[in-house]
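These notes concern the structure reproduced below.
The complex appears here minus one protein chain, its other protein chains still in place.
Let's turn to subunit A:
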């Protein structure tokens, strides 16, 4: 697509005057967006000029530009629908290993025809004179070119299985007649309305082209009019010619090629007989009042005789190009022309009738005729990057392209073109599922690039606390599905990890933990549990209990996930069970709460730094009047923990034991924390006294 240039608006200086800006210490700077193929462009201070504030205040703008053509109008549908065919094709290629070779050839043909049909549809759609909300991105003419080119590719390289080695002339002529219609119907209508059409300047060219294109009906109609021509010689010759045109053996009428070859030979002998008759017409009788009819008729007979030089000259005179010569070659000169012989014929034709280098369609099609896959793709990528990618994708399994990766780039030709197309799709961010479908067919490099695209798909998570976040955000669901299809587990985990952090930051701990477990991000899980526990420290038991209740369901998830690292599971269990104690406390279920608290301490589910907090919580239960909530062994347990804390703190390990209580104390230090624990010791002493007196029975 060549080197492109745009100038952004509003312009900053007149054309060629950027140096004025440079002299005043300005330059241009840009950043590439990870979101799509765009850049942010702005004026920046020139390195080396003063980097202090500018002398005067100025308003600075930032420009945004896409360095690719963003698919619009008809194009997105075209991209999405052809992606479906591409997807099916990839699947079929995988399956083909289990199938016979002919199955692959058949599949390739079938899906290539699907592409052709789809391109045809979009061409028809683009040709309709509709009023459109936005103009077509590519013209109808562009899609016509795609249609004719892809059709030609099918004719030449994806023939019906079993017919690979059959003569190709008929198919080529049929392709030419569908895509490059000549002579026009209007000309025919105009001529047929005349009483003596041969008097018209268009008559012989029209008739010649009809013969060349194999339109026997039109040819016969106008040959019949010549039976009224004043020249008897001509009438006699035409009488001989008409049955020849009528009986021209065509491949499709035969079941065996041998029969066709035999019939062709016999027919050519009859044409030779006509030539002998023609030569007998004396020179002076070869004119009518207008033309030298004999020369024109001689050209017709020359074509039927299969004289290559006549066909080439006639085509030049008619304004036809190399395509017409090549197609006619396969009908008249060498009716048994094979696909593999075509490049030689084409090379000869090109010597006198080269393709038009300014016309990309002509260049692609001429390269297809020449069987030069590299050139086909080179021109196709300049014409439409869609075409080069999809042709390359089919060419590789057909053996037209070297499937080996280039040692430098690590990419095969096919992958180079498919990746270029995938890169182009990134210009529209919503196409990410389509883009990755192409990336992930391109080996290790494609996988790495696809990963990058997938990872950077915006998650746009709703982290507002007002509504309950869905269990799995829609976009993450989509990404996970894509990861599953293409086996990109590391990407899925990375995305879940980011989601986990995002939700944790917005204090949606339940869903955050669920994502971190899904990501198997154990350190991350640890950080979230810490954050939940910090809720207790900063906001007290009520807020803590409400947050912790949301993480309770993840306990089941963790138990079912055998790979969970024990340490993190342990901390999660503590957070959940500790929050449950507070919940029960708030619901005044003191006896269960008290017994659970003992369990947390006794089984050391609670980390050491939390023991003092739990001991302080036990105060309420120790001082509970109506009943004794702890057994004497429970109380001994409390006392033991208390002793350990006090002793270890005096040995300098206060940080390990007291940090949480210190934080929760807001402002106090270890000394204050130890003071607080003294009140627990006192309560324990009183509680033991109550037990000893025996006035009250232990509730349990």
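A few points about this structure:
Here is the rule we use: a contact is a pair of C-beta atoms (placed from the backbone, for glycine too) under 8 Å apart; a residue touches a chain by one contact, two chains touch by 3 or more; residues count from 1.
Heads up, the rule we're going with is that contacts and distances are computed from a predicted model.
Taking the options "Cytosolic iron-sulfur protein assembly protein 1", "NEDD8-activating enzyme E1 regulatory subunit", "tRNA-splicing endonuclease subunit Sen34" or "Proteasome subunit alpha type" in turn, only "Cytosolic iron-sulfur protein assembly protein 1" matches the UniProt protein name of the chain that is not displayed. Touching the missing chain, out of A:63, A:254 or A:291, is residue A:63.
From the options A:357, A:458 or A:540, the residue with contact to the unseen chain in the full assembly is A:458. Contact with the undisplayed chain is limited, among A:112, A:312, A:370 or A:449, to A:449. Within subunit A, the residues in touch with the undisplayed chain are 1-19, 21-22, 26-54, 57-70, 374, 377-378, 381, 388, 406-411, 416-417, 419-420, 423, 426, 443-449, 452-453, 456-460, 463, 494, 497-498, 501-502, 505-507, 524, 527, 530-531.
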